[in-house]
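Removed from the display is one protein chain of the complex; every other protein chain stays in position.
Moving on to chain A:
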Amino acid sequence: MKANKVLAMTLAMAMTAGMLAGCGSSEKEVKETKKVEDSASEGEQITLNYWTWFPSKDQIQETVDAFEKENPDIKINMTVMESKAFQEKVPLALSTEEDIDVIGVQPSAFAEEVQDYLANLDELMPEAAGEDWKDAYSEKCLEQGNQLTGGDTKMLVLTNSGSMVGFYNAALLKEIGAEVPKTFEEYKAVAEAFKEKYPDKYVSVFAGKDSWVVDEMMLTVLGQQGDYYNKWRYDGEPVDSEEFKEAINGLKKYFDEGIFSADVLDLDYASATEEFTNGDALVYYMGSWEAPLLSKTLRDKNGIELENVGAMALPTAEDDGQLTVRSYIDSGIGVVDYSEKKEAAAKFVAYMTLGDGADIFGKQLTGTSAKKDFAVDESLFDTEESKAGWDTIVDLINTATADRNNVSGYSDVEGAAVQSVLNGSVSTESALEDLQKEWTSGKY
């Protein structure tokens, strides 16, 4: 009995000691691993750890290869994650000084959140891209980026984007003998003709299940009526306003008139894209970052078999509306301030935003570049519609009435409220009243 007690106590002590020792040894292991990594980075070849949500590895690989060829002593180790996961993980990783040298910067509250961890590019860029580097870079992009990072230049821009843009299946449009609609009435007529010929296909789709996409659609309608979005975003104008009411009711009008069917609200991003790329939808609304759909080369690369794709603005809900989108700087890039490889990192940032990298990456058509003398590779477009589509997108981005400077958390809530109106479960007035309370609740 006594022997059992002694055995039990010894066992218990061993378990406790083992557990504590376990914790100790793992900590030691981590320290040792870090040491090894540090010493490796001190070697001849520099490896830059680049974390981003955009572009995808496929989209950027050619540019990275070209950079590594030009700079054989620098290697890019890229980690790409989904946008929301990126927003969540990167601030935490930076606060624990994880081994990151370059990060993608989302031009939103994210940029404001991580700005303390970003190096001042005014100090790094002259060496990486020459004293006159700002001459080659869009003033507007520089200003918009600086606004988000307390006036200092802590991010540069890979692409500018606008939303929402309509990508249309030119072959289907031709089959019904219609032109690209520019007014609401024309759009309605196209919808009727299309439904008559293809009752099982969608006239127009967007990812109506994703609340942020619904918000983008509503705000596009708002932008077409003027610059109230900027007034709300920057000058404190209320959400509960005639302008927002018109925008929500305007979006509802497309549903009421059969341009969008109610089941569009059952489609998420992937399924809405799939409906279009499978040829089951005439028009697909998404941001300009889906412009690769315009190029046959890029469609083939992505396994999309559509014959011919063009781009158009959402025909305005009201007669006095303007064919436009909201646009803003989109994907930023910055150097992590605590990185010990800041010079190499700045070299990479300069290459991507001002150097040849901007031109190579530009071939992916993910948006317009901030590099002043950037010109798109015309060989990417094999039809008149696709070329005209790209020109339309560039024009829409350049003539936007409002900034696409979203407040991501609020976008979800606003989109959800618009979904409720579209579903008929609440009135526009009631939704706006709730949104006003939400916006001023102190959460954002």
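Please note the rule applied: contacts are C-beta pairs under 8 Å (C-beta built on N, C-alpha and C of every residue); 3 or more make two chains touch, one makes a residue touch a chain; residues count from 1.
Keep in mind that, in the parts below, contacts and distances are computed from a predicted model.
Chemist: Which name from "RNA polymerase subunit sigma-70", "ATP synthase subunit b", "Sugar ABC transporter permease" or "GvpL/GvpF family gas vesicle protein" does UniProt give the chain that's left off?
Modeler: "Sugar ABC transporter permease"
Chemist: Among the options A:56, A:95 or A:183, which residue touches the chain absent from this view?
Modeler: Only one listed residue reaches the unshown chain, and that is A:95.
Chemist: Looking at A:380, A:413 or A:432, which residue reaches the missing chain?
Modeler: If we include the chain that is not displayed, A:413 is the one touching it.
Chemist: Among A:45, A:61, A:302 or A:425, which one touches the chain that has been omitted from the display?
Modeler: A:425
Chemist: So which of A:101, A:210, A:290 or A:403 would be touching the chain we can't see?
Modeler: Final answer for the missing-chain contact: A:210.
Chemist: Name, in rising order, the residues on chain A that touch the hidden chain in the full complex.
Modeler: Residue positions of chain A that touch the missing chain: 5, 8-9, 11-13, 15-16, 19-20, 84, 87-88, 91-92, 94-95, 106, 108-110, 112-114, 116-117, 208-211, 262-263, 265-266, 268, 271, 275, 408-409, 412-413, 416-417, 419-421, 423, 425-426, 434, 437, 441-443.
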